[in-house]
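Missing here is one protein chain; the remaining ones are kept as they sit in the complex.
Labels A and B are assigned to the chains in the order they are written; within every chain, residues are numbered from 1.
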Amino acid sequence: MNSNFSCKTCASADQKLETFISNLSVDTSHHRMEGQSVKCGFGLQGICCRLCSNGPCRITPDGPKGVCGATADTMVARNFLRAVSAGSGCYIHIVENTALMLKKTAASKGVLKGKVALAKLAEIFEINEADEHVCAEKIADMVLADLYKPDYIKMELVEKMAYKPRFDRWKELGILPGGAKSEVFSGVVKTSTNLNSDPVDMYLNCLKLGISTGLYGLTLTNLLNDVMLGEPSIRLAPVGLRVIDTDYINIMITGHQHSIFSYLQDRLIQDDVIEKAKAVGAKGFKLVGCTCVGQDLQLRGEHYKEVFNGHAGNNFTSEAILATGAIDAVLSEFNCTLPGIEPICDELKIKQICLDDVSKKANAEMKPFVFEEKESQSNEIIDAVIESYQARRGVVTLNMDADHGNDDTLTGVSEGSLKSFLGGTWKPLIDLIVKGEIKGIAGVVGCSSLTAGGHDVLTINLVKELIAKDILVLSAGCSSGGLENVGLMSPSAASLAGPKLRAVCESLGIPPVLNFGPCLAIGRLELVATELAEAIGVDLPQLPLVLSAPQWLEEQALADGAFGLALGLPLHLGLPPFVTGSPVAVQVFTQDMLNLTGGQLIIDDNAKSAAETLDAIIEKKRKELNI
Amino acid sequence: MKRIIIDREKCDGCLNCNIACISAHEEGSNFYTVNMQSPEAETRNFIKFDAQKGYLPIFCRHCDEPECVLSCMSGALEKDPLTGHVQYDESKCAACYMCVMNCPYGVLKPDKQTRTKVIKCDFCEDKPDGPSCVKACPKKAIEVKEVSL
Partner (left out) sequence: MKIVIIGASAAGISAAKTIKTSEPDTEVVIISKEDSVHSRCMLHKFLGHERDAKGISFIADNFFESSGITWLNNTTVIGLDAQKKTVKTHDNQDISYDKLLIATGASYFIPPIPGLRESKNVYGFRDLKDAQLLDNECNTAQNAVVIGAGLVGMDAAVAMLERGLKVTVIEMTQAVMSLQLDQKSAQAYQQLFEEHGAEFILNDKVVSVDVDEVGRGKTIHLASGKAVPADVIVIAAGVRPAFNFTEGSGIDTNHAILVGDDLKTNIDDIYAAGDVTGIAGIWPNAMKQGRIAAINMLGEKLLYEDRYALKNTVNFYGLTTLSLGNINPEPEENCEILMREDRYNYQKVVLKKGVVQGVIIQGNIGGTGFWQYLIKNKIDVSGINKDVFSLSYADFYDQDQNTGEYRYAV
């Protein structure tokens, strides 16, 4: 007998995980889907407005406008811009923290593991400085200076970061962003009660937020982290629930800010700390990856072989990871840390500590990271985790699944490591594309969700369809977590690819789905795309490159999506982003965007037809490039 | 016969039943795509609100003694002897609206665009899962139950 709250869990593309979760005695998001299966139609269409006390107003046949006169078009646009602003704010928070961390690390002459990344940034930022710490501090200062500009002063690094044809187009459209934090502010103000009512103006604003989100929140966060934490390098690594080793004190990390763990992860493998672990009967400490920060650690795993045991799963696997009983503490610093883990932590006596005050969990200890106190904070954390370990191990039943996941997921792919792999030039890849051995590239990015068929169902099915059509898939975000756990990032997955892509993969010993890691690495995909476009001498929209966020989940994903559209790329989403109640929104996103940026939104929750649409776009672009 | 049984205490006035109804009668639409602004968008169920009583879901009862059928002078409204549901044949309807006048519960209404037909619950007879409104109710304030005639 199963003692969970509701017996029916949602489907998962990860069959083993589905079985594991359906047998759990704790309530998870997979269980809660059934209770939330009836959705609000007004919410789905984005035609509910709660901006004033005359509301909430909804668009109905008898009420075609809100009390204030707002049309469905206005409501949808306001709701959407609000979401994009919030999503942008999240990423800007991350890059701000990361830049501050780099600044303080550099100022305190801390270790900078990524020399290549440092040199690259110095070159982009046009900094001529021999001392690496001074150089790094200047880089951080330049980033922070841009972030803190008012919205009426354009950020200076945009032109340095962006591909020139894109920059020129953005300038023409008037969507070059001012200070990234202020742009979030403007987006929120615009969408307040009875301010902006012009949907087109608001969608252009979304593109502007997309640019600041993408270039700063994504791309720069990666590069700044690389400077501090080391560049990714390609390797095979274990993934899934199997990575949890019960002999160790296990800390699950969730969030998006790898640098917050920078000091701690080194400290955990120092002798005195290992001795502390041994004193309570463990072999030492291990970090278990979960969500994007786990992906980031996996990406740079080459530098953290000892402390990092591997990535266990994405956001909607986090409850299952905890339910193994072998996790002794959760350290979280940002989303996607589900509130659903809280009762599980309570029940299984798992210590929760939050390291960033924007993401305090209700029953967690709050310990905002302070750079100057990182030594003492780390010691306090270590002691708290040991205490938790002692209190729970032997008391809490373990429920391991050593069979889940695999040992040969190819990880560590980045714009740098991939280029090195290809011999320091993009030419081999371009040649394969020109010859048609690789028909095109699909960036399958974004989140994991439980909709569109279930946990990762659409993502996995779409990727299978795409690789079968000889389209190389690059993944970044929680989508990677699902793809790796089902084996699509293992070299053996080449057998699922179309004959041409399969041959390429087998000759190189790589899977047809390349793992770029966290959602932040969407910025790395942009770097790859830009470098490819540069090498070929075309603009981004001309590349046989498509984006898909099949199971986009949250506001951050919408800001990412706005970046994709600003880049002029076709963007597929499995489910509409709550805009279909507005004819203007549908027109702008699916048609007019082609003339604005070259981008286009495609909504389709069917893997097969979505893949066909994306394939057709790639074919069309190939034809236009005469290849 | 099957009737939609209402537990009005559970109703939150979310109007999902309205959307479901409109979508069920817009060929090929779903909750994302149903056009709420279409001139043809008509709901067959209604949620009224009263400060004292709260939300009052008004759904066609497919009455045991249907006044609408008795008042129909074209034969468009008939009570199906097997299902007990009041069926409406638009092609027969003369749009006299005697049924609108005679429904004591104010469920029936003329179509707003052409005033050539009646908008009436068909119990989603063509849908294998039964009434769309019931499926769409997040609170289970409406449920299909068997009642004896």
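One rule holds for everything that comes next: a contact is a pair of C-beta atoms (placed from the backbone, for glycine too) under 8 Å apart; a residue touches a chain by one contact, two chains touch by 3 or more.
The structure displayed is predicted, hence computed values, not measured ones.
Q: Which displayed chains does the hidden chain touch?
A: B
Q: Among B:V107, B:C121 or B:C137, choose the residue that contacts the chain missing from this document, as touch is defined above.
A: B:V107
Q: Which listed residue (B:I22, B:C63, B:V86 or B:V134) would be found touching the missing chain in the intact complex?
A: Residue touching the absent chain, from the options given: B:C63.
Q: For the chain that got dropped from the picture, name the residues of chain B it touches.
A: Output for chain B: 3-6, 8, 46, 48-50, 53, 56, 58, 61, 63-64, 67, 70-75, 81, 92, 94-98, 100-110, 112, 114-116, 119, 145, 147-148.
Simple rule for what comes next: only the chains that are shown with their structure count from here on.
Q: Could you put a whole-Å number on the gap between the CA centroids of chain A and chain B?
A: 45
Q: Considering only the defined contacts, which chain A positions touch chain B in the complex?
A: These residues of chain A touch chain B: 38-42, 44-45, 47, 58-61, 64, 72, 575-576, 580-581, 583.
Q: Can you name the residues of chain B that touch chain A in the complex?
A: Touch residues, chain B against chain A: 14-16, 18-20, 22-23, 31-34, 36-38, 41-43, 112, 135-138.
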